[in-house]
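For this depiction, one protein chain was excluded, whereas all remaining protein chains were kept in their positions.
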Amino acid sequence: MADNETNLVTINIDGNEHKVPDGMNLVDACSVAGVEVPHYCYHPKLSVAGNCRMCLVEMGMPMRDRATGEPVLDDDGVQKIGWMPKPAIACASKAMPGLHIKTESDLTKNCREGVMEFLLVNHPLDCPICDQAGECRLQEFATDYGRGFSRFVEEKNAKPKRTKLGPRVTLDDERCILCSRCVRFCDEIDENPVLGFTERGSHSTLTTYPGKQLDSNYSLNTVDICPVGALTSTDFRFKMRVWFLKPTPSICTESSAGVNTEVWSREGKIYRVTPRRNDAVNDTWMADSGRALYHQVEDEARMLNYRVDGNKASLGEAIGRTRELMGLGKVAYVGSGQMSVEEQWMLRKLAETEPGSIHFRYHTGDGDGRLISKDKTPNLRGAFVTSLIKELPADNLHALHDQLESGEVTTVVAFGEDLVAGGISSELLKKVNLIYIGTNRNGSTDHAKVLIPSLTVFERSGSFINQQFRLQKFAQCVPGPAGILPTTTLLGRLIAEFKGETPTAPSNPQIWREISGAVTECANIEFAKIPATGLELDGSAYTSIPFVEEKGWHFEPVAELVGADSSPS
Amino acid sequence: MDLKPETLEKIDKLIPRYPQKRSATLPLLHIIQEEKGYLSKESVEWIAEKLEIQPIQVWEVVTFYPMYRREPIGKVHVKVCRTLSCALVGAYKTCEKLEQALNCKRGETSEDGKFTIEFVECIADCGYGPVVQVDDKLYEKVTPDGKADELIEKLKRIAEGEDVDSDTSGERSPAFMG
Partner (left out) sequence: MAIKERRIIYKHVDEDGYSNDIDCYLKNGGYEVLKKAVQAKPEDLRQEVLNSGLRGRGGAGFPTGMKWKFLDFKSGKPIYLVCNADESEPGTYKDRQLIYQDPHQLIEGMMISAFAIGAKQAFIYVRGEFVNGARILEAAIEEARAKNFLGEDILGSGYSCDLLVHRGAGAYICGEETGLIESLEGKRGYPRIKPPYFPAALGLYMCPTIVNNVETLCQVKHVIDMGGEEFAKIGIKGDSGTHIWGVSGHVKNPGYYEIEAGSATFGDLLHDLCGGPLDGRQFKALIPGGSSTKILRWGETFKVKHPNDGEEYEWTVEDIPLDAVSIGLCGTFLGTGGSIVMDDSTDMLEALANLNAFYAHESCGQCTPCREGSLWLNKVSTRMTSGLGREEDVPLLKDIADQVAGRTICAHGEAVAWPVQSAVPKFQDEYLDKIKKQANGDRYNPEGFPLI
């Protein structure tokens, strides 16, 4: 019965045949076929609970004679469909050859109307003050599948309001529809079952154990998956109506895990960051800590002005002074794992034009074995792929220190990396011609002869290569502060200055044409065509590099595999 | 938590009889409630630790099953069956009568701490209603105009610490049936 492509099967939805992956959950299979099956409790990354009953559909299989196994035919010679006497939940079924379902029949519609009515009888009518309004499944499905009026005249149940479940999550129990997604998330994904239901029946109440908190660094995922306004983000609560917000696909820079995100903004201001589904990287999850990184956009230490020798200056003056200082003596560049692939590529080109030693910073810290890796920068792999570096750099700048102390290097061009924090003393820095390009002031910036402000990840676009050698794009979410250039443009300008050419502002697609022509792993890649969920590059050339990342969700360190293979048996 | 040595011994013997530790949640709650009268936060946490599960997982169970008590109760626990078979033969009236005589509302404990009355769902003795379960003992045919008065007197004696076990004027022994 299997179709030619062995992993696809044909199912019949409302009389139309569709090819869908064999064994796929029927809710997802219908979605693949373009048919919406409304649901609340089903979540593709959690176990199936089957409790909301919103996905009830009529289901049947082609009939076969029990004794002979022969197909049972109708008068027209077509195999009859044995419809199940009762509606069945799509979420507990899998796509299999010949499966028939009805999502538009009277019974299915009646089931949905019934479930919608039931879900609303004890739900407060507080949509006007509810943060979920605009992205509320209850609102959406009530509109799409509800009856449009209520027959309920009794008192609604009273339950706890505004419970602080933890430092970042607020619960309104009256809004809860008891779908148990959050409970399952804590149990199955976070492996920290702090949430549960108490009481019984319609009085069931979502809660933590008295005195315990939902304080995991993944707690905000419960807010993401809550289909209604029961669980809300304390940070985002009452800040902005979601229909005013524009989501932009981005990549979390918290670590080299490269969590896919959506950044929600309005009129140039970011209000929240949520995970974007990528089954190869972060599924539908992200850490709470990564969501807070957008605050750097409005950080008090943000640099907004070009400065030359401590004084405000124009871009032209800053570039002129940079060129001047770079000509004074031997140059060293300090690149960063925070730079995008495109920026690293341009830096490499600058270093070819105006040779100097290349230093590189990435930052190791604690990983959580999940979506935060031990490398706290998003793009160390990019530096390898762009050939900016060939070996894993030390987790400090001691080599640069020695160069500076011996006088071997007199000018340093640093990209967003605090040299003092990297082990170069303030005393020493004072003697150096430091050109600093970065977003924020830090221990090094006071010593810089030239300060060039740059854009945060939210204000520019580009790509990172994560720990899996997955190339992932991030888009500009909000405009940067006035007058600040993308670092690629700045680098393009410097290169042109040194070459005596007309300055250009190379776009990412242009840069990628160069990269794809020069880098084997990136052959044929066009920037515009990098998929939303990224592109896995061949990282086999780098298996000998002792990257620091340890096992995480969707990540197995290569080095560890090698170690496992060679372990004495 | 401070439990009698024989209770601890009982618990330690029981847990390994289950293929999985968590299965012992309900029996442990029963055993500790029997000794302590109710289930305190301390008891819940003790059980969670004993069974290597989270306290919320025990708390979910405590709040699901009506027989588990979150507060201390009166000296005598009176459960009157509310459901149809008993109601048809007067259970609501019987319950009212007990409430008045014992000065205790259903769902509450009397001020003197002697009685707790619960109006519970079917106790599965439907042919002999109205049935009233007093602690471990079951009293049958406690009709509002009949045996209710008799039972009220007994309840008062039980509250004074008298043993009315031997007093089996009913057709069947209440001690036997509870």
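Order as written gives the chain letters A and B; numbering starts at 1 within each chain.
Criterion: a residue touches a chain if its C-beta (ideal position, glycine included) is under 8 Å from a C-beta of that chain, and two chains touch if they have at least 3 such contacts.
Note that the coordinates shown come from a computational prediction; the quantities given were computed from them, not determined experimentally.
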| item | value |
| --- | --- |
| From A:141, A:197, A:306 or A:333, residue that would touch the chain that is not displayed | A:197 |
| Hidden-chain contact residue, picked from the options A:50, A:329 or A:423 | A:50 |
| Contacts of chain B with the absent chain, listed as residue ranges | 17-20, 22-27, 29-30, 51, 53, 57, 60-61, 64-68, 79, 82-85, 87-93, 120-129, 133, 136, 144, 175-178 |
| Chain A residues touching the omitted chain (full complex) | 48-54, 56, 85-87, 89, 92-93, 110-111, 113-115, 117-119, 121-122, 151-152, 154-155, 157, 177-178, 197, 199-204 |
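The rule is short, and it goes like this: only the chains that are shown with their structure count from here on.
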| item | value |
| --- | --- |
| Euclidean distance of C-alpha centroids - chain A vs chain B, Å | 53 |
| Residue ranges of chain A touching chain B (in the complex, touch as defined) | 193-200, 207-212 |
| Contacting residues of chain B [partner chain A, same complex] | 41, 44, 54-57, 59-60, 63-64 |
